[in-house]
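Of the protein chains in this complex, all but one are displayed in their positions.
A and B label the chains in the order they appear, each numbered from 1.
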Amino acid sequence: MKNPLQNRPASGRRRSVAWLGIASAAVVLASVAACSSSSGGGNAGGTGTTASGLSTIQLVYDWPGVDFEAVPIAVGQKQGFYSQHGIKVNLVIPPDNATTVKMLAVGKGDIGLDSTVDVAFARAAQIPITSIANYTQENNWGLVAKPGTAINLSNLRGKSIGVFTDSWTKAMMPYVLKAGNVSASDVRQIIFSDNDLTPMLAGKIDLATNTTNYAIAQVESATGKMPSVKLATEYGAPNVPIWVWIATSSWLSAHGAQARAFLAATKEAITWSIAHPQAAVNDFIAAYPQNGSSAKYNLDGWLATIPYLNDGYGLLTQRASEWTEVVNALKAVKELSTSYPASTYYSNSYLGG
Amino acid sequence: MTDPKLVIDDVRCEFDGVLALDGASLTLGRGEFVSIVGPSGCGKSTLFNVVSGLVRPTQGRVLLDGKDVTGGTGHVGYMLQKDLLLPWRTVVGNIVLGASLRRGATRRDREEAATLAERYGLGDFLNHYPHALSGGMRQRVAFMRTLALKADVLLLDEPFGALDAQTRLHMQIWLLSVCRDLNATILFVTHDVDEAILLSDRVAIMTGRPGRIRADLTIGLPRPRGIDALTSPGFNAVKRESLALLHGAELSPT
Partner (left out) sequence: MNARRFLQNAQRVGFVIAAIALIFGVWNAVIWMFGIQPFVLPTPQSAISAVVGQWSTLAPLTWQTVKETAEGFFIGAAIGFVLAVVMSAFRPVQRLIYPALIGSQAVPIVAIAAPLVILFGFGMLPKLIIVAWCVFFPVVVSVLDGLAHIDRDLVNLSRVLGARRVREFIVIRLPATLSPLFSGLKIGATYAVTGAVIGEWTASSQQGLGTFLLSANSSLNAPLVFGVTLLLTAVGVLSFLLVMAVESVATPWRSRSTAPRTLRRPGAGRLRGQDSGGAAAPGTLDARRLASTGHEQ
């Protein structure tokens, strides 16, 4: 019969060893996951060749859901622009709105669509990303309110504003706050992962933030009317392109020809889509039925995007001044610590192929 | 017997078509120590449950001081093989359990419990938890819990069955000395003939299922008894008689 007085409870020694085991297992798992994604970094990618001799390009989208900004991509695939230039484009959807750069950097993608601000952040984090072309050419981000509602910047205190967690929103919000002469704690920024326009229309929040093409598409589909918008450029934000096409410098040095082919074909696809918006949208819906939106929404959205594609300097063409403004804007709101000369962020040499 | 303390009157118990007890009768006088001995499954525990009020018999009565208490609880003290001490209560806390369950334990109850514990050798363990005590000590606490109820009749169902032989013997001797002080009427259930003979004034032999009291043996050994009673000649005589009654024709050589 054991002496119960010798029955001591389990000591901390066993507990620590258990922690050690579990934590080591977790690190091992993490490293295995990291290994499988880091294949020596940079250029192995998915670039391969199809049976018909076309080179495959993995194109990583900017947002975790395909939408009407991918219309030219669908057109390029369906109308044969890409195959005519010897390439096949696979659209890859990232897991969230901040991973496109990382996927390119570890070789899970070849070319990406992302924001100019993400390029600046990537370079600051020592990731060698180059912007090879503009997509939209102007800053169409702003505050959005219900149709017919005036947006009064002097009245921001205490208002609820829907925001997203992407870098563009983060770069633009300080301009909003500054224009309204309020600090971040004076307003209620409500973070959404997916859609802040529907809550705004439902009256759950006072204002939404978004770009006009998405705002118009959403609000028109829902109410039949145009939303009330106040563009950030009206109150001090720089008028710089939001979306650009990007790739890592190592991939570009190995696949420059494919980059050129992609941009040339995409340019043709964009031109075609501008000329035949309805047909273009139909191609998009057929190629990407998972977009989850109505045909009207997609058409409204594409039509609202068209005005921003050419700022007079030519489709896709970049200028150094744009990059200077992006970098300066970020530094002014203390979001960027390390910056480089504007010319190092982009290259136009893959255009006009 | 004039003025008996506890009367078990022709109790029949049937559950689910099984007849557990078939007309068991037994009478206990004031201050008597009576053991019930029988083979496993003979219904000892059922009889026990009937007397304590947990089970209502199909037929028959239980009388305490002449009053019918069949099926009623709270009249007797009760102790099992398991000590059933609450692990979250100290020794004192467990002793006052009866009071706690009835109306709440008072300071007075606890003081009496402490005195009880000291008297029976656990005065240094008043604030110990049960897990820190040995098996024998725990059973003593259980016994004190039973005593604290101040009931005149105590039912003890194989209380030392889970203890090793040495401890069991010590507990038996301890019980003998304790009973000298109390004037309780005790009904003791066991399968151990030696134990029954050592402790009791009378031993009732029960048959196998369905259980009846087959025989009632008076133990003539003188009190006060100690450990030497176990090896006295009188003991063996009684034991021979008991074993014959218990196992009868089955075990005698033919």
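The rule we apply is simple: a contact is a pair of C-beta atoms (placed from the backbone, for glycine too) under 8 Å apart; a residue touches a chain by one contact, two chains touch by 3 or more.
No experiment lies behind these values; they were computed from the predicted model shown.
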Residue of B:R110, B:H191 or B:R214 touching the missing chain in the full complex: B:R110
Which residue of B:R12, B:H170, B:H191 or B:R214 touches the chain not shown here: B:H170
Option touching the unshown chain, where A:L54, A:V92, A:I151 or A:I190 are the choices: A:I190
Contact partner of the left-out chain, one of A:S160, A:T233, A:S250 or A:S347: A:S160
Footprint left on chain A by the chain that the document does not show: 3, 5-6, 9, 11-13, 16-17, 19-20, 23-24, 27-28, 30-31, 34-35, 37-38, 40-41, 96-98, 101-102, 105-106, 118, 121-122, 124-127, 160, 165-167, 170, 188-193, 199, 204-205, 335
Chain B residues touching the omitted chain (full complex): 49, 52-54, 73-74, 76, 78, 80, 82, 84, 86-88, 90, 92-93, 97-98, 100-111, 113-114, 120-124, 126-132, 134, 136-137, 149, 166-167, 170, 174
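Just so it is clear, only the chains that are shown with their structure count from here on.
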Separation of mean Cα positions, chain B and chain A [Å, integer]: 82
